[in-house]
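Every protein chain but one is kept in place in this view of the complex.
Every chain is named by a letter (A and B) in the order it is written, and numbering of its residues begins at 1.
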Amino acid sequence: MELILVNLIDGLVTGLLLFMLSAGLTLIFSMMGVLNFAHASFYMLGAYFAYQISIALGFWMGLLLAPIIVGVLGAGVERYGLRRVHQYGHVPELIFTFGLALLIEELVQFIWGKNQMPYNVPEILNFTAFSIAGNSIPAFKIFMIFVSVGIFVGLLFVLTKTRVGMIIQAALSYPRTVEALGHNVPLIFMGVFGVGTALAGLAGVIAGPVLGTFPGMAFVLGSIVFVTIVIGGLGSLWGALVASLLIGWLTTFAKSYNVRMEDILNGIGFSTPENMGESALRDLWTITSPQIADILPYILMVLILIFRPAGLFGKRHQ
Amino acid sequence: MSTPALELTGLKKSFGKAEIIRGIDLSIGKAERHAIIGPNGAGKSTLFNLITARFPPTSGTVKLHGESLAGLEPFQINRKGLSRSFQITNIFPKMTVFENVRCALLWPQGYKYSFWNLVNYKRDLTEGADAILEQINLLERRDLPAGTLSYAEQRALEIGITIAGGANVIMLDEPTAGMSNTETDYITDLILKVTEGKTLIMVEHDMSVVFGLADRISVLVYGEIIATGKPADVRADPRVQEAYLGAALEAEH
Partner (left out) sequence: MTDQITTDPSKPSQRMRAGSMTITVLPWVAGAIALAVMPAIFTSNSALTIMNQMWITVVFALAYNMLLGQGGMLSFGHAVYAGVGGFACMHIMNMSDFFAAMPLPVLPIFGGLFGMGMAMIVGSFSTRNAGTVFAMISLGVGELIAACSVIIVAFFGGEEGISGDRTYAMPFFGNEFLQQIDVYYLTSFWVLVSAILMYLWSRTPVGRMANAVRDNPERAEFLGYSARWVRFYSFTASGFFAGVAGGLFAINYEILTEENLNTASSGVILLVTFLGGVGFFFGPIIGAIAFTLLQTVLSLQTELWAFYAGVLFLATVMFFPGGLAGLLMMHVPVFKLGHARSLVMPYLKTLLPAAIGLLGLAALVEMTFHFRHAALGDDEMTVFWTTFDTHTILPWIIAGVVTLVGLGIARATAPSLKEAWSAANTAPPVTTAKGGAA
């Protein structure tokens, strides 16, 4: 029972972290129709910038400044890169962001090298918040939960309760009309792109110390984020939230409970073959759940696509 | 009585709470030229999209030569001999004019998804496409990218693509929209020529085109057909007059 609680918290942390990325990605996608392949790269930049700032000014300044810098960079990318490519259509846009992701990874290696950076949890949060049956829950995890929930509530508030949010929502569906009403739609796009990437940057700042700050971090998380929004349904913010939490818990539970495929297969009535060494299916029998935890999201995605092509919350379209 | 080419019974369509098409019964005979007119927003294009399965209807049936089209995809309906054009020009702009027409010939001539035929060496395709181009007067533009044609020429090409496959039910959605008088005359003649002996259903705003072409006319107002009949009868119908006049008055406010 206690272990379940610990896993619930761990999964929540992972899920919320995923949501900070997928939320920005979803906003950008539903507004501009562009799936920003480089989204996770901005998350990585957030972590690296925060690390660099934390050396000079401490963790908290990093938390404040790094997302802003990342957001400004993101807005710049939209203004000077994406807007230019936009005229060629969606596929070149996607290719552009893909190239950008490659380039940012190379750039990060160029500046900071290939090794992991010693970007650590700040002293003030480096203690055990409480423990459940001998499993200690570090304070930083609680801090991560608070930051991401705060961001989520803030985002919800801005989108549903403020004028800016109204305009953004309207621009999502009727960009022409909104432009005709005198709003600067390109500026809104740039702003949304900037905020979306800043969110990714913030996720990087708080995830860097836990998951490690290294050049591959964008790629490790990036593909999971894409899977998340496909599962949730492209363009659906609620879908992104549900899918993020689902994947967070799924992977966490799969990792902590060692379920063996052999037991499952025996359970549903198949008996273990005598000569495992020669069977072509021997790998199937020896699979354990921690082993496949990292690919569970992909399997889930394929299943969702087969049985519900528009995703969990996506609109069915022709 | 022979089976009608196209028969609609109780056709309805709602988008959310808005009921756009509210129960249409219409029967169009073989080789009939039928025009659907009505004020803006009456649901004419929606009706077209329902018939060709671009949207699924909320209720009601569409029958082509007595055969229900329920649950069929657009491409399956097309294969049954119903072909349509679009209100907004819908061609393959990067391909040449010739290729646009040839694409329309591939399925009807039985090439299907084959990968053992080379289209360039098929006489029937080349000659068939050239014959269509000749019919729509675009032979001179044959090897130009379709996107570079003038608006009227693109509309003509759109009609060419629509009729190329030899479908016996042709649906044209505002073929003369946005054209000058001479261009309109050109397209009207073209339609007369290419739909000889076929069933034609068209949505049109230009009354001179409608009265020049149609054997029968249906008037669609707010998702319902208020009158169907010969052009002269429809013109004299007081309800039609009222609907048009009313709509015109409303538009002024």
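Brief remarks follow.
Keep this in mind: a residue touches a chain if its C-beta (ideal position, glycine included) is under 8 Å from a C-beta of that chain, and two chains touch if they have at least 3 such contacts.
Here the structure is a predicted model, which is why all the values come from computation and not from measurement.
Listed residues B:Gly23, B:Gly41, B:Gly60 or B:Pro108: the one in touch with the omitted chain is B:Pro108.
One of A:Phe110, A:Phe127 or A:Tyr174 touches the chain omitted from the figure, and that residue is A:Phe110.
When the whole complex is considered, the residue among A:Ile142, A:Leu159, A:Leu211 or A:Ile292 that touches the unshown chain is A:Ile292. Checked against the hidden chain, the listed residues A:Leu3, A:Val72 or A:Leu94 yield one contact partner: A:Leu94. Across the interface with the omitted chain, subunit B contributes residues 52, 54, 73-75, 78-79, 83-84, 86, 90-95, 99, 102-104, 106-108, 111-121, 123, 126-127, 130, 139, 142-143, 161, 165. For subunit A, the residues in touch with the chain missing from this view are 29, 33, 35, 81, 84-85, 88, 90-92, 94-96, 98-100, 102-103, 106-107, 109-111, 113, 219, 223, 226-227, 229-230, 234, 280-284, 287, 291-292, 294-295, 298-299, 301-302, 305-306, 309.
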